[in-house]
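First, the structure itself, so that you have it in front of you.
All protein chains of the complex are present and in place, except for one that has been dropped.
So, chain A:
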Amino acid sequence: MNRRRLLLTGLATLGASTLSPVAAQAAKAQQGLFVHAEPRPLPALDIRDNEGRPAGLDGFRGRPVLMNLWASWCLPCVAELPALDRLKPQIEPEGVAVMALCLDRSGAVGAVNTYARLGIGNLAVHVDYERKAGEVLGVPVLPTTLLVDAAGREVARFVGPAAWDGAEAMTLLRALKAGKPLDPSMAPPLAKPKTNP
């Protein structure tokens, strides 16, 4: 890219951000299942449990993982947690692990309190200890759920809340387990937003 082109691009970007009618906020971000052309190796993350012990993806080595990123201040995330809590005992016997990774800056407190409030009984507490997950995983909106293969690579991600306890999700996760190629048509339905939990 030459100098002029770079400058023009920069100006166009600025123009768009300052002049467009209502610049699309994250609410307009595309939601649904995005399957990557190539699996992406996951960057190292310091993930801990509610007592500060390491509780990262290493613990699931050799198993695919559904890794849900959430925060207690994110209402759609909180609304989605019960479905993940129901999914976990259904899919884990089939060899797919379910991890809900809390991005709260207060550490485990937010996760523990939210679990207690919702009556979450199956999901374990996982905390993004260095508070970098959103950045290093390139996640600008929550909830976002990564589908990680048995080799620890992200093969797809679901942006937005999904009905994770339904038949479609089971089919998708069984395909992940079997190492079959995933397809956007395998997406579980977006969870319909309801009144805040």
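Convention: a contact is a pair of C-beta atoms (placed from the backbone, for glycine too) under 8 Å apart; a residue touches a chain by one contact, two chains touch by 3 or more; residues count from 1.
In this section, contacts and distances are computed from a predicted model.
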Name of the absent chain as recorded in UniProt (options "Tricarboxylic transport membrane protein", "SCO family protein", "Pyridoxamine 5'-phosphate oxidase family protein" or "ABC transporter permease subunit"): "SCO family protein"
Sole touch to the unshown chain from A:Leu57, A:Ala97, A:Leu146 or A:Val159: residue A:Val159
So which of A:Leu57, A:Cys77, A:Val98 or A:Ala187 would be touching the chain we can't see? A:Cys77
Among A:Ala29, A:Ala151 or A:Ala178, contact with the omitted chain is made only by A:Ala29
Full-complex contact with the absent chain, from A:Pro64, A:Gly110 or A:Pro188: A:Gly110
On chain A, where is the contact patch with the chain that was removed from view? 3, 6-7, 10-11, 13-15, 17-19, 21-29, 31, 71-77, 103-106, 110, 131-132, 134-135, 139-143, 159-161, 190, 193-196
